[in-house]
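Encoded as structure tokens, the structure appears first; notes follow it.
Here the complex is missing one protein chain, while the rest keep their positions.
Entry: chain A
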Amino acid sequence: MSNEARTQGDDPYVAVQSTPEFQDLRRKFRGFVFPMTAFFLVWYFVYVLLSIFAPGFMGTKVFGNITIGLLFGLGQFVTTFAITFIYARWANREFDPAADALGARLDGDKEH
């Protein structure tokens, strides 16, 4: 791996970092992962707080011995799986092509 081998002088990374394309890429990435993170954290802690402070509500039976708490808990699994799926699809389709293009440009710059 060539992690250590890099040019130091006319810094190509600083140049790339200041391009609008890179700024876009960063905005795109953060614009996706930050709201998603906020969503799942809020939803998780709402669930935890309900479990802790409203056990009676969570213990309400919906049908048979299946309680609201169980359904909410299973809901956490569903959202986790869904976010995983949605993120992977977004990253493969939207993010990777843009990131790869920039990476390739960096190679082009360096290899003259």
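Assume contacts are C-beta pairs under 8 Å (C-beta built on N, C-alpha and C of every residue); 3 or more make two chains touch, one makes a residue touch a chain; residues count from 1.
The rule we apply is simple: contacts and distances are computed from a predicted model.
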{"item": "Among \"Cation/acetate symporter\", \"Putative spermidine/putrescine transport system permease protein\", \"ABC transporter (ATP-binding protein)\" or \"ECF RNA polymerase sigma factor SigH\", the UniProt name of the subunit that does not appear here", "value": "\"Cation/acetate symporter\""}
{"item": "Contact footprint on chain A, counting only the chain that is left out", "value": "1-3, 6, 8, 11, 13-14, 16-17, 22, 25-26, 29-30, 33, 36-37, 40-41, 44-45, 47-49, 51-53, 55-56, 58-59, 61, 63-67, 69-70, 73-74, 76-77, 80-81, 83-84, 87-88, 91-92, 96, 99-100, 102-103, 106-107"}
